[in-house]
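To keep things clear, I will list the structure first and then write my remarks on it.
The complex is shown incomplete by one protein chain, all other protein chains being positioned as in the whole.
Moving on, here comes subunit A:
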Amino acid sequence: MKKVVIIGNGMVGYKFCEKFVASERFNEYKLTVFGEEPRRAYDRVHLSEYYAGKTAEDLSMSSATWYEENNIDLHTSEMITEINRIEKTVANHRGTKYEYDYLIFATGSSAFVPPIPGVEKEGVFVYRTIEDLEATEAYAKKLKAAGKTEAAVLGGGLLGLEAANAVKNLGLNAHVIEFAPRLMPRQLDKGASDMLQSKIEELGLQVHLSKQTQYIQGDKSIEGLQYIDETELKVDMLVVSAGIRPRDEVARECGLEVGTRGGIIVNQKMQTSDSNIYAIGECALLNNMIYGLVAPGYDMAEIALNQITGGDNTMPEYIDMSTQLKLIGTEVASFGDALNEAKEDIDEITYVNKRTGIYKRINVAKNGKKLLGGILVGDSSDYNALFQIYNTAMKLPENPEDLILGSRGGDNGSLLGDVMDLPDEAQICSCESVTKGQICGAIQNGEAKDLADVVSCTKAGTGCGGCKPMVKDLTDATLKSLGIEVKDNVCEHFDYNRQELYDIIQIKGYTSFDEILDKKGNGGHGCELCKPLIASLMATIHADTANKEYVIQDSNDRFLANIQRNGTYSVVPRIAGGELTPQQLIDLGEIGKKYDLYTKITGGQRIDFFGATLNQLPKIWKDLIDKGFESGHAYGKSLRTVKSCVGSTWCRYGMDESVSFAIELENRYRGMRSPHKIKGGVSGCIRECAEARGKDFGVIAVEGGWNLYVGGNGGATPRHAELLAEQIDNETVIKYIDRFLMFYMRTAKPLQRTAAWLDRLEGGIEHLKEVVINDKLGIAADLDTEMNTLVNKFECEWKQAIEDPETMKRFSHFVNSDEDDDNLVFVPLRDQKMPEHWK
């Protein structure tokens, strides 16, 4: 067995091992890994999530037992300090020697700290490892306790912005200091930087550009930054993120060739000046460059592995540095030669929308035939398509601006047209270097039968996940081309999709889960997918509440409350249209105080109480119901709220009574179970203060009646609702919403919001108009009747629950004790409380 020793257990070092384990000749080698950090390799790219509640374990690249299971010796907290290239041995800091046949440097880099006077002062940190984060966090706590709040991050590059986000997550005011006149100077131009700056400043971060720090103020600990231009910034803490320095010291000592500015020199085979020693990742100097991104690092791991196991693959001369990421909530992407550093003769096309915060730029060859690069800020949803067009040198549309403006002729085809038109060598997943040919091939040769198989055998989509939609489209299209029906069965227990089950329950009149499982199931006992789905279908068809068969309800419906981070619940009473009297507000306040609940206003104009234990829920609800409140169904896949602006009752611009109409609509659809949650909005004029077009249904008062919009959404994929009907009266609005919702509830996929449903509805909004307004399918009368049944049968399920002693048994933490969960720990937060952080 050949011995392979890997120095460094970071992301690239781990990836090398992972690829090795998956290779055919793995059993001919024995792997030994040394890492100087105390932990197994973790995802450094998402380090700032550590402050947002992720644990070191969440960030870990592998399970605790992975190395052992694969017979890899992992030595953590162990530094290799000496290499004897003649004996072919490495020695750790205690002098223990290990032999190798092949040696891999995956030592990565350390933070580069510029030689500014005062960097040694207390309160100056770097941002690199979990230990750095822990030290920063501890210091931040000390600062906050002393009433100090200002923290600066030196460096406005990619990592610096990540660090600033981390600092902000610690509850400090974050300042980003950048030497260059723009943020992310290596990826963005001025326009893109300006847009990114305004987006992150909206979130309370402050950006200081063109600032060079002369020295750090303060005696023992940092008190401020003195700039060369004689201005200053008073700060209590500094995180330096001004670049990286390759870790090449051991390589240098054993006589390997290194670059003048650091980095272990390698050839295209990733071999160092000693042919048995390789270097990969950020410690390697390839093409006289250090590549500080994870994707090229993974490629290097692949090449080194291929070379060691007898292959002849090499790194390409040109390495793509395209990136797509989310920085402090803003999507940022750049690809190809984004800044035209090659100084080609190009046409630069830019689109700037300050209202929506979107900046797009593409560089097109003068002849209009080729896309050379580009930048996206604020909306990077077209990144995959643009990257493919650039990377495969696809022919551009007649008007290249269509690439960023969309084809303005009305057809909403994707940029790429058909994904199947891509060449086989088109790289779909850049993190794992998976091509279209590999994805389609895995299905064609029978290795993969569905999307999950494709992901597990090609690893496509397991990195940043940005390519997932394209992987799914390719999978579906390939399956279809092979004549395989893509069946969207709800789970392993039923050979039916949601709509088929809907029809079965309606026609056969089934009323219990067991009955459906016995008559129509595959012989199993159900699961977390089919149970809540059938519960929802029966609620829609039979107008049941969630109390009917509570063991098949999703956890939140089972306990009629939203489970929160520490297993306690939140309580939201209905406040229809957001209207409540001062007395009701006082009543709510009294109840919140009585049970010591954390209290917050929701986005849907209601009041949310957090921190209620299971045992407390019925008591709180009894008090609420006594004061005239009812369930707000915030826990259900059902109508949440109908948000309203104040409308013509008070507003001097109002065209109609939006509050009254919102209350009427909310009370009409309350409690109704649907494929996913439903939100509504009513605005009294076109200023649209209720944000009705971001809702599943939105009504806006105009001259001569209401305009009705449907299929809107906020969230991860915002979508404006589309106009269904114009200038209609209250009665017609209700009739159309009734039919729209009922049609959606009948035909949507499980957990599909109206926005996604409408996107995939054949014929789109025009077809919906035909069904809802012109009754093209001849089902309008049925839809009307079904909706009326639901409306008439409404009952508050919390009232049902507290009036039935049998139901009340559900709300105790233990069946053999009246005690509460003794594992709960709350910590103070701004005069209220919150659950202790997840460790």
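The working rule: contacts are C-beta pairs under 8 Å (C-beta built on N, C-alpha and C of every residue); 3 or more make two chains touch, one makes a residue touch a chain; residues count from 1.
What we mean here is this: contacts and distances are computed from a predicted model.
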item: Protein name (UniProt record) of the chain left out of view, among "NADH-quinone oxidoreductase subunit I", "NitT/TauT family transport system permease protein", "Heme lyase CcmF/NrfE family subunit" or "Nitrite reductase small subunit"; value: "Nitrite reductase small subunit"
item: Which residue of A:559, A:629 or A:757 touches the chain not shown here; value: A:559
item: Touch criterion as defined above, residue of A:52, A:228, A:527 or A:829 at the omitted chain; value: A:527
item: Missing-chain contacts mapped onto subunit A; value: 63-64, 66, 492-493, 514, 517, 524-528, 530-532, 550-552, 554-556, 558-559, 563, 565-567, 614, 809-810, 813-817, 819, 821, 823, 838-839
